[in-house]
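First the structure, in the form of structure tokens, and then the observations on it.
Every protein chain except one is present and positioned as in the full complex.
By written order: A and B. Residues from 1 in each chain.
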Amino acid sequence: MKLFSKRNIIGFLIIMLSYISVQLLINNGTIDSYLMLNIVIIGINIILAVSLNLITGFTGQFSLGHAAFMSIGAYVSAIVTVKFGFPFVIGIIFSALAAALAGVLIGIPTLRLKGDYLAIATLGFGEIVRILALNIDYIGGATGFNDIPQFTNWAWIFFLTVGTVLLITNFIKSYHGRACIAISEDEIAAEATGVNTTYYKVLAFAIGAAFAGIAGSLYANYFYFIKPDSFGFMKSIDILVIVVFGGLGSIGGSIVGAVALSIISLFLQNIPELRMVVYSLILFIIMVYRPQGLLGKHEFKLFKKGGKINVSAESK
Amino acid sequence: MEQLFQQLINGISLGSIYALIALGYTMVYGIINLINFAHGDIYMVGAYVGFAATTFFHLGFIPALVISMVVCSILGVIIEKVAYKPIRNSTRIAALITAISVSLFLEYGMMYFVKPDTRTFPNVLAENRITFFNGQVIMDMKNLYIILITVILMLILQYFVHKTKTGKAMRAVSLDSVAAELMGVNVNKTISYTFAIGSALAGAAGVLVGIYYNSINPLMGIVPGLKAFIAAVIGGIGIIPGAVYGGFFLGMTETLVSAYGGSIFKDAVAFTILILILLIKPNGLMGKNVQEKV
Partner (left out) sequence: MNKKLSLLIVSLLSISMLAGCSSAATTAAKSDKVKVGLNYELSGNVATYGQGLTAGIELAFEEINNNGGVLGKQIEEVKLDNKSDNTEAANVSTRLATRDKVVAILGAATSGNTKAATPAAMQNKVPIISGSATADDVTVDSNGKVRDFVFKTSFSDSFQGVMMSNFAYDDLKTKKAALLVDTTSDYSKGLAKNFKETYSKLGGSVVDEEAYQAKETDFRAVLTKIKGQKPEVLFVPGYYEEVGLIVRQARDLGLNVPILGGDGYESPKLAELAGKGALNNVYYTTHYSSNDDSQSVVKFRDAFKKKYSKEPDAFNALGYDLGYFLADALKRAGAVDSVKLKDALAVTKDFKGVTGTFSIDKNHNPVKSITIIQMKNGEPTFLKKLNP
């Protein structure tokens, strides 16, 4: 596949065009801090959703502790930029590494678990991380970590989001990705045909966790303040809902899901008391009437004729 | 020494609450393989029904308990028919998220109607205490009531499941629902019965907790629900005695961890034990090893 093929050049131009046009809107004030904040939230949600989709949608590993990886990334970035004064890029790198390490730590012991048991184990892991964070005074404990410098701007959020989507998409399309998909379809058959399931399961966790860590880093260095309870069980559920809403096994779906749910959340700001009731009803309706999510297993077909990507994400 | 006895009593009381809620979880999972996240919220509704019965209708303890159990079992059946039946053949994730949506609906729906404030129960059980060891170890009559009621309910349940026809149907459906249907079991009705019984137990737990701790609020079901689920898994999910065993085990462990210095980490310990059990003996302490057929 040539680097300078027509598709790649057009793709590159579209990316740069989007970046520049939004940057101009920011510079002339059309996009104010309120819109910027919500764009950042959407970007972070996209990264979280796509990374969780890799673990749960494409590799079939049911993970309910994704927010813990974000939490680790956020705190590491805060420590690196505040306590040690390093620049943002170092913070991002360390966040990714720390979260990836956590991904390996959770991936290895849970290799034998499947389905609901794996879900509960990951939920437990997420809670353990949260409880530990509540009790470590170095990072503030329940008081939280305040005065984190704001480094995240449109450039960072845009390029990291695009980068995440590109990297994970390419991973899925490669041999490694197909191995992961095979595992989600039928693990025993995959093992029998020579796929090293151990390696790929842990790898999926590590990569998914690393990107969640990056999302955490972007979060911490935008919102100035983080505390352990923001990264609890409900946050993990929120991310899972985005992935399922958009369609497990569809990267485009995760993106659309992230945007759609963030916007729905914004509209629900206007009815505080009934907000969660409406949210739960929306969830319920989606699950009953379209459980495969908005995009199901489809991807956007714009330059290809027909043919959906052969991803089946029926986790049992 | 007295401390240890007191902690034992504390642990057993705590454990019996977990056991009651865990029973409902395990029954539902055993029969339709669904982690009913809304179970903890049915417990919460039971507590509120008990509150209404004792505060507005001035009923006594036993009538309130019975009413709460009845209301909760009806609620459980409704939830099953409306929410869980349509997704019975969907993927696990869809089922899980549906359960979560029902849970959120119950919590915040209740919060909308009764406001998020804590409420207290009127005193329907006399304040009675027994002391041992010269007053060093104290057991409240309410502790005793809870333990007794839990054990009685569990015995009734065991009898029901093993000696009645419906109970047999429940066991059959949880083993193999297709075969059961072929043998003439009405699967839908059996599932409804299961939900009804499980929810009734949760409702009973709610009333007992309301009376014992004297405090209820719309979000009270989240943490006990999760802990009860851990208890059910520890004992072996789908196995009824396992739920009770798991409940007492978890209650004792939490209490002893708090007693010997780790009160900050007691929840983390509970989750760690969960993960260890899942790794070492995933079918639970009372479970059998089931080989996976290819």
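In this section, a contact is a pair of C-beta atoms (placed from the backbone, for glycine too) under 8 Å apart; a residue touches a chain by one contact, two chains touch by 3 or more.
None of the values given here were measured: they were computed from a predicted structure.
Novice: Which of the chains on display does the removed chain touch in the whole complex?
Specialist: A, B
Novice: Using the touch definition from the top, which of B:Tyr108, B:Phe229, B:Phe248 or B:Phe271 touches the missing chain?
Specialist: Selected residue, touching the omitted chain: B:Tyr108.
Novice: Where the complex has a chain not shown, which of A:Leu97, A:Leu111 or A:Val259 is the residue touching it?
Specialist: Hidden-chain contact among the options goes to A:Val259.
Novice: At which residues does chain A meet the chain that is not included here?
Specialist: Within chain A, the residues touching the omitted chain are 7, 10-11, 14-15, 17-18, 22, 25, 30-35, 37-39, 41-42, 134-135, 141-144, 146-147, 150, 161-162, 165-166, 169, 219, 223-227, 229-230, 251-252, 255-256, 259, 262-263, 266-267, 269, 272-273, 275-276, 299-304.
Novice: Tell me which stretches of chain B touch the chain missing from the display.
Specialist: On the side of chain B, residues 3, 6-7, 10-11, 13-14, 108, 111, 115-118, 120, 123, 129, 135-136, 138, 140, 209, 213-215, 217, 219-220, 222-223, 254-256, 258-261, 263-264, 267 touch the unshown chain.
Keep in mind that, in the parts below, only the chains that are shown with their structure count from here on.
Novice: Chain A to chain B: how many Å between their CA centres?
Specialist: Centre separation, chain A to chain B: 34 Å.
Novice: Name, in rising order, each residue of chain A that touches chain B in their complex.
Specialist: 56, 62, 109-110, 112-113, 115-117, 119-121, 124-125, 127-128, 131-132, 135, 188, 237, 240-241, 244, 248, 273-277, 279-281, 283-284, 287-288, 291, 314-316
Novice: Enumerate the contact residues on chain B facing chain A in the complex.
Specialist: 33, 35, 83, 86-87, 90-94, 96-98, 100-105, 107-109, 112, 229-230, 233, 264-265, 267-268, 271-272, 274-275, 278-279, 282, 292, 294
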